[in-house]
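Of the protein chains in this complex, one is absent; all others appear in place.
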Amino acid sequence: MNFLNLDARVFIYIGMFGSGKTELAINTAVELKKSAEHVALLDIDVISPYFRSRDQKNALEEKGIKVISPPGALSHADLPIITGQVGGYISNKEYLTVADVGGNEDGATVLGSLKPFLDPVRKKTFFVVNALRPFSTSFNEVVRNVKKISQSGRIKIDYLVNNTNISSETNVEDVERGEKIIAKVSEYLEIPVAFSVAKDGLDFSGKFQVFKLKRYLKNLW
Amino acid sequence: MIDKIVAKMPKSLSGKEFTYCPGCHHGIVHRLIAEVIDELGIREKTLLVAPVGCSVFAYEFFDVDGTVAPHGRAPAVATGMKRAMPDKVVFTYQGDGDLASIGTAEIVHAANRGENITTIFINNAIYGMTGGQMAPTSLLGQKTTTTPYGRDAKANGYPIRMSEMLSTLTGSTYIERVMVTTPQNVLKAKRAIKKAFEIQLKGLGFSLIEVLSTCPTNWGKSPIEAGKWLEEDMAKYYPLGVYVDRTKEAE
Partner (left out) sequence: MKMLFKGSEAIAEAAVRSGCRLYFGYPITPQSELTEYMSRRLPEVDGTFLQAESEVATVNMMYGASCTGKRVMTSTSSPGFSLMMEGVSYMAGAELPAVFINVVRGGPGLGDIQPAQSDYFQATKGGGHGDYRMIVLAPHTIQEAVDLMNLAFDLADKYRMLVTILADGMLGQMMEPVEFPKMRDPNDVPKKDWALTGASDHDPRKVTSFDIDPYELEKMNLRYQATYKKVEENEVRYEEFNTEEADIIVVAYGTMARIVKTTIHMAEREGIKVGLFRPITLWPFPYKRLNELSDTVENVLTVEMSYGQMLEDVKLGVNGKANTPFFGRSAGVVPTPTEVLDAVKKAMGR
């Protein structure tokens, strides 16, 4: 997946809760870092208490990726904290910046507060769909979700992403199932599909480009 | 005269002998509620939530399905019942310690949700069951077992006027304060209780009738003295009347 072709400096992932935004944001940052000097990952997920980008902070910073998250111990709090730095990295022309936004309408609302920073920059917003997640399994549900979330984030969605998976047990049919639904949504809402995601090791090719995903957010066992 | 009004045993009472002291108003209010249930013909679909307090046995006295809530929680229990069975008539019967002290959160939020239940609130300015301690409704200067020098605003705050307070909530449909000291006001009280149940039957929302009530035993007064103190002191601080009536809007 070549993000540099997209004519954007800021890459924003939004979507339903648990659709895989964080994993995608991390992978995107890693991908960008291959060709760009300065890459920042903004953890502006104010919804999830666990499994957030900030949990991978050390690993990512070793790779030279700047991770912006609530400072120190506060990163374990269930407080909706957005640090002042976030706006700075959105505006900073030196940086390619990836934003990991919290799930559902509630998570996306945060984007509204960052509007003054976001409006002037070149950016692309990706709406992530996992069609094997609750409330996302049909054409109607996905359409409703896209509309609701773009409304509460007060942001235009540039691309859809098919991230249909059931974690380690994902097979080709699962990803295809997602492609079918998302292709229909894409046609109806006139939003192009950027890519389908396939986990590392899954041999998949379909209607759309494929982005190979490495799993960073691992369980303890 | 009161005796004459309440002489016939309403069908919605079980016939178990009341446990209340002579001159206590709990019994009168029980009869009024039972008469209303009879007249509305709703005994077979009425569920009662009794409190912890002197009226803890109310579930035995009424001939309807019933339970006892933890102290103060009757409005939450009634909410659970009503949400599970919206076609039943659910009412709570609560004292002032129960409703105005330990259970303030539950009554405020049940009223605020416009929960379609009825609450009968017995304000006797004292904790009857536990032996005459101060209630949040005890009057200033009133001697109780925990205010031996009289209730002092500095230490204990002021007597709380629940009907007034709850009537500020948009969810409250009907709130009236009554007393049962004379045949006239007994009739008025009964009309109020009936109206409250009718509101629930029509699905119009939360209704509460506060009854100023005697506790001769813990007030240390004879039934006649108690009635007098209620009319002269309590009713002065807790004026009778309709505090909110949103039935028109609700309809």
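Letters A and B mark the chains as written, and numbering starts fresh at 1 in each.
The rule is simple: a residue touches a chain if its C-beta (ideal position, glycine included) is under 8 Å from a C-beta of that chain, and two chains touch if they have at least 3 such contacts.
Nothing here was measured: the structure is a model prediction, and the numbers come from that model.
Across A:18, A:88 or A:206, the single residue that touches the chain missing here is A:18. For the chain left out of this panel, the touching residue among B:10, B:53 or B:66 is B:66. Remark: the residues of chain A touching the chain excluded from display are 17-18, 48-51, 76-78, 130, 132-135, 137, 165-169, 219-221.
By the touch definition given at the top, chain B reaches the unshown chain through residues 14, 43-47, 49, 56, 59-60, 62-70, 73, 76-85, 88, 105-106, 108-109.
Definition applied: only the chains that are shown with their structure count from here on.
Chain A and chain B have Cα centroids separated by 57 Å.
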